[in-house]
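As you look at this complex, bear in mind that one protein chain is not there, while each of the others sits in place.
After this line comes chain A, so read on.
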Amino acid sequence: MTTLSNKPILECTGIERRFGGIVAVTGVDLVIQRGEIFGLVGPNGSGKTTLTNAITGFYPPNEGTVRLAGKNITGTAPHKVAKLGVARTFQNLALFNGMSVLDNILLGRHIHMHPGVFRTAFYWWAARPEEVENRKIVEEVIEFLQLESIRYELVDGLPIGLKKRVELARALVAEPQMLILDEPMAGMNQEEKGYMSRFILDARDERGVSVLLIEHHMDVIIGICDRVLALNYGEMIASGIPKDVVKDPRVIEAYIGGSHG
């Protein structure tokens, strides 16, 4: 079992992000404890992805602060956020076509490696030890996510369920403190959802990552999340234990409309 320490891994206070005149996210406070699986729900366009983009530096927040393990990372460039220990997957998949599954996952180790021109030129002495070391860690994750049989295949032709799993593997090999999963189960059937949920729980239990999970499948949210935050029109409408949040009248209204609507 995981123990929830008191020191939060991720703290967002008063996040606001505007695009021109549109306020995509406003006044969002969020605290994720170490080892927690934290759900983020809300109807389409409610600002879930914008919030993750604000955290990871793609669209820095106009107001508010983001703290990672106590360190202020507001507005830090995405590649630096990655180096600080945040990994994420994308809603619409962001694998590199034309590369094998193995190479895609190896790219997840980038922040732990030191690629350069001279290392490439003197491969046998300068790069091979590092490549082999990192490959071992990649192989562990490949085994963990049961991707052995497709290791050398190009990612282009894989079914979506496997692509999502490869993307999760790529995020996990970075050994992040904080893992942000943007709809990892979109388009999956019940069985694939079950597998994915198990992988996320195991990643938390065995690897100690904290997870921010964006999902529309409420059964998954109730099943694996410790706490949940619900957004609507960029504002927080409810937060707490999943069972309570899904019963909250404002959440129900946001998803299926109120009695007057």
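What we mean here is this: a contact is a pair of C-beta atoms (placed from the backbone, for glycine too) under 8 Å apart; a residue touches a chain by one contact, two chains touch by 3 or more; residues count from 1.
Note that in this section contacts and distances are computed from a predicted model.
According to UniProt, the chain absent from the figure is "Amino acid/amide ABC transporter membrane protein 2, HAAT family", selected among "Chemotaxis protein CheA", "ATP synthase gamma chain", "Amino acid/amide ABC transporter membrane protein 2, HAAT family" or "Iron(III) transport system substrate-binding protein". Checked against the full complex, the one of A:87, A:142, A:203 or A:220 touching the unshown chain is A:87. Summary of contacts with the chain left out: across A:127, A:145, A:203 or A:224, the touching residue is A:127. The chain that is not drawn here is touched, among residues A:34, A:170, A:204 or A:227, by A:170.
From the set A:67, A:110, A:216 or A:250, the residue in touch with the chain omitted from the display is A:110, counting the whole complex. For the chain missing from the display, the contacting residue among A:67, A:135 or A:217 is A:135, taking the whole complex into account. Within the complete assembly, residues 56, 58, 77-79, 81-83, 87-88, 90, 94-99, 103, 106-111, 113-117, 119-121, 123, 127-128, 130-132, 135-136, 139, 170, 174 of chain A touch the chain that is not shown.
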